[in-house]
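To keep things clear, I will list the structure first and then write my remarks on it.
The complex appears here minus one protein chain, its other protein chains still in place.
Which chain is which? They are A, B, C and D, in the order written, and residues in each are numbered from 1.
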Amino acid sequence: MTNDAKSVSGSYEAGLKGATETVAEFHEDTGALKRLQHWLHQTPSAVPLIVLLISLVIFGFAAENFFKAGTLSTILQQIAIVGILGCAQSIVILTAGIDLSVGAIAVFSSVLMGQITFRYGVPAELAIAIGLALGTAMGAVNGVLIAKLRLPPFIVTLGTWQILLAANFIYSRNETIRSADISEQAPALRFWGQAIEPGGIKVLYAVFLMIALVAIMAYVLRHTAWGRHVYATGDDPQAAELAGVPTQKVLIQVYALAGLFCAIAGWVMIGRFGSVSPTASTGQLGNIQSITAVVIGGISLFGGRGSIVGMFFGALIVGVFEMGLRLVGTDPQWTFFLIGVLIIFAVAVDQWIRKVSG
Amino acid sequence: MTNDAKSVSGSYEAGLKGATETVAEFHEDTGALKRLQHWLHQTPSAVPLIVLLISLVIFGFAAENFFKAGTLSTILQQIAIVGILGCAQSIVILTAGIDLSVGAIAVFSSVLMGQITFRYGVPAELAIAIGLALGTAMGAVNGVLIAKLRLPPFIVTLGTWQILLAANFIYSRNETIRSADISEQAPALRFWGQAIEPGGIKVLYAVFLMIALVAIMAYVLRHTAWGRHVYATGDDPQAAELAGVPTQKVLIQVYALAGLFCAIAGWVMIGRFGSVSPTASTGQLGNIQSITAVVIGGISLFGGRGSIVGMFFGALIVGVFEMGLRLVGTDPQWTFFLIGVLIIFAVAVDQWIRKVSG
Amino acid sequence: ESHGVAACLITKTDTNPFFVKMKEGAEAKAAELGVTLKSYAGKIDGDHESQVAAIEACVADGAKGILITASDTKAIVDSVAAARAAGVLVIALDTPLDPIDAADATFATDNFQAGLLIGQWAAASMGAEAANAKIAMLDLAISQPSVDVLRDQGFLTGFGIDTVDINKWGDETDPRIVGNEVTAGNEEGGLKAMEALLAKDPDINVVYTINEPSAAGAFEALKAAGKEGVLIVSVDGGCPGVADVKDGVIGATSQQYPLLMASLGIEAIAKFAADGTKPAPTEGKAFFDTGVALITDKPVEGVESIDTTKGMELCWG
Amino acid sequence: MEPILKAPILRAQGLYKRYGKVTALNNCDFELYPGEILAVIGDNGAGKSTLIKAISGAVQPDEGHIWLEGREIAFKTPIEARAAGIETVYQTLAMSPALSIADNMFMGRELRRPGIMGSVFRKLDRARMEAFAREKLNELGLMTIQNINQAVETLSGGQRQGVAVARAAAFGSKVVILDEPTAALGVKESRRVLELIRDVRSRGIPIILISHNMPHVFEVADRIHIHRLGSRLCVIKPQDYSMSDAVAFMTGAKLPEGVTEAA
Partner (left out) sequence: MEPILKAPILRAQGLYKRYGKVTALNNCDFELYPGEILAVIGDNGAGKSTLIKAISGAVQPDEGHIWLEGREIAFKTPIEARAAGIETVYQTLAMSPALSIADNMFMGRELRRPGIMGSVFRKLDRARMEAFAREKLNELGLMTIQNINQAVETLSGGQRQGVAVARAAAFGSKVVILDEPTAALGVKESRRVLELIRDVRSRGIPIILISHNMPHVFEVADRIHIHRLGSRLCVIKPQDYSMSDAVAFMTGAKLPEGVTEAA
């Protein structure tokens, strides 16, 4: 009855003959405002950048010592570690995950690098390599639990956070390796604490490292297939799986890479703080700090949306607020209060700009 | 040309005449295993319950003093506060949100109740009512920021967490109100610290309150329209909005109710600890503890799935682990370590049971 | 014979070296006397809730005695009372409870005194310049637990600065104070806090620190800023801290004796289990004072101190 | 039937909606008369869904006016439109995947138990809701739904669509809007939906039907609104034109008399 069928659809599809084949074109508004809106729309990291600039200006007026080169370079060095942890956190959150263990991996890796050097007399360079490998392994364990056993990332990393932090204290026996010993016997551990000083303004190597990592990851996420797979995995994991993305592999790689970044952050911590201490606050607060940077930077906690450059600006916003408020105010309790207010405010402004430019 | 059209579809729809109108029936497997699987499938809170029972048995063997009535009632009283905060956290997480400020609201509310009584000489009953109202208001502020300004819950409550904690320290001037003073002058503040002692086993009023709240919320979420709206809002907010759920209103109500629960938890804290202390660690850790209970209890962090009864079992699981490990006498760092392991393990077992019974 | 006696040690945290050493002291003594010791700790500074849970666990477990360093000296009083009512001997270590008789006995150090000593030393070292000092205050946490307040206010008192409300730090109006920052008591916190205060005023010349790790962090920040010769004072007297005094990183530190407190406490519990006697306080004080000593290699007139060689012998970890 | 004589129950004029570079509605007009079935047809991406979303409050037009029974309206949410009696089946179906069929059908207008259980304890009357849902689905011939408590996400594509259509038909009081209600439906189920549409009209409620199925459109529609490139090209009566004319109009192969293409 094929003919029958043909005639059925044929009865109206005759109208198709001569249908236009051109693509619809509408004239585009080209006013400056429209273009700005369009640019904002296309460039998600632009919004936190604007918030950052606004807050710089405000603090420039409010605090007299703010716009000194020294202050600004101090801000950069204060966010170096959070920025690197933020790289780890960003890729994880892009997959709709979360990593509460970033700070713990960083601190534990730094302790491992230090103790392996000092306890076992291993050359510092080798100890660093071992530390980086172990950090990657810790991340990979997170990844395997999440991807293979399909456990929720929040709970897995909540568990490994506790486990690694406890292991860190147990292994280190709560001992701090003193700065003087490191400088003498294992200067490689302190590599990222060195600085260049163009015109007397000190900029740590760690700051350049952070910027380089952000740039590399921005490239990888935007311009490689792997980066697209990370986004797809976070966007709709079932769809990604059906469309041919090896989501399990991607997840494991993402968490392992995050572990590596954390271990790098651990190495940077030694350079920055001089000593190796298992009690470093990053172990407790690194996760919240890095998540804050990520969210202020406009990456969605539901995965698949946002840019790592935004995270960088997010970290800077927090750094600027903290430093600015300290310069303006006195009482740490009030500073703490105001940082809370400003974080909400920053995200509200961000949201408002997005809406206006929608 | 209506006739034309009729004939077109008529050409094959003739086949419809006499189509069966019965509902398809397949025979059901009714083996015991199948039924168990089916029950597990239908009752999401059953899985954490099983994990709970297993851990009870294990600790019963491992620690000699574990299976004493006193120990078990102590566990219940230790989780009373987390359980109440967990009620708050559960409804928030069901809407695909998160509330990092629960602990801060609880502590600040308890401080407000105490200080309003002692600093201004307000009758304790009135001070409690004011405290509950203020807690609700704090939650409502979260809700308005999230629903109206469409800010991410994580960042809003991160901000209010800091704000409320700082406000708590500033307002209380870091002063602890002593237990002796409260017993003498404002026993109402300590209401929930009273206990019944059937057969010498002390069970705090607070424990009954927690169980009552869980039961009420389980009813509300399952059997009222509002409860269904909470689930729908978390499940797919756009779809819920299109289907006629006033999602903004629901969100504000949810956060306000969460605030009320937190304030109740604050009141309970006074009863449990006897004194009013602004430094209570619930302010810092209450959020992670309640989220842990919620997640172990099987509520999805992506919203819309899970049951509050599961949260209750989740809180119990953590309480049992902590008490069990204490009784076994593990060193605190090892306790942290093992609790980390057990959290992951509990969720893995949960996931495994779900899969097997899938 | 104290075999079969169970005891508990509950510290504020178990990551701070001070409490780690206290635990080691207690364990050594317990092993010597045949006491079974279980240790517990708060999760963060000021965490009295975990301490309450630990007290309850000890009671449930049938312990004979509890040694506790209270995170909040008032807030745990009820739980302590409940434990004592259950026949457990409760000894406060390091910090007295409020009221002090809430515990059966107290083996404590005087944190205010510790702060006072370094304050006096700093003022005397500076001489007339003390009037123009620029002081950075590196405290513990914004929740201001009692050690934090006592050491801070002790230092200011010793230095000759009006503390306004002695129960709170940060409310001082003296222009010599550049600012207060919190450090969480570790190197990282000390470094960041010092950086922030240096951005505020680069001419800081006196730094008070809550403990020696934060002092080490502050020193790194000062070194990086190229500032030599700033007076750093601290409290604790741990071996790395004393070494830092020796190396000139820290000018002076107040040494405390956690090992001594802990071993005394275990002995007291063993004794109580054996014959029911409770320990007595130091003559003339409401508690048994385990003492504080100022350690510096640059002694000053009018403030008693010991040098680092002696300090090294007495140090605890 | 000559509904043109009455005043339109729903009218829109000069609607615009732009999404960045894309213009979804471009000076679009629209009219719906009481008691009629108005079909809206057009190419994929012509802007049909956007048009009905603008009407039902799911999307706010950038420009333009809408009147319901002569009064200008500007719904900010679909809830407002629903309260005004406009019931819509969206192309995306708008259902909560994890909730059951009955929960979804009664979302926002749940039935409560009679007596004190309902008024004080606000307990839902699940039995009544489930019975109602089952009845409505049976009317649509969706016999293969074996378990009325199944979560919507576990339904087949067509079953899901059936639930959405049943919901709108059961509750619409002033206007019912159906965006491709039979796209995923089988032959039998599609037929039932067409019958249902006629049923609804016979209750005096006008219907907007978006569909790509020409035979269906020509079978049930009183008038056909042809949408092209974001605006109304023309409105025709099925009696006056053939299906192939309609297809030619909507694809741009032919222009209806008296109309000149703007672009």
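FYI, a contact is a pair of C-beta atoms (placed from the backbone, for glycine too) under 8 Å apart; a residue touches a chain by one contact, two chains touch by 3 or more.
Nothing here was measured: the structure is a model prediction, and the numbers come from that model.
Shown as candidates are D:Gly85, D:Gly186 or D:Pro256; the residue that touches the absent chain is D:Gly186.
Among D:Pro8, D:Gly42 or D:Gly57, only D:Gly42 touches the chain that is left out of the view. The chain not displayed touches chain B at residues 11-20, 24-26, 28, 38, 41. Even with one chain removed from view, chain A keeps its contact list with that chain: residues 1-2, 4-6, 8-9, 12-13, 15-16, 19-26, 219, 223-226, 228-229, 231-232, 235-236, 238-246, 304-305. Although one chain is not shown, part of chain D still touches it, namely residues 19-22, 42-46, 49, 91-92, 142-147, 150, 154-159, 162, 180, 183-190, 212, 214, 229, 247, 250-251.
Everything that follows uses one rule, which is that only the chains that are shown with their structure count from here on.
As a whole-number value, the distance joining the C-alpha centres of chain A and chain C reads 37 Å.
Work out the mean CA point of chain A and of chain D, and you get 44 Å between them. Multi-chain contact residues of chain D (touching two or more other chains): 214-215, 242-243. In chain A, the residues touching two or more other chains are 11, 169, 333, 336.
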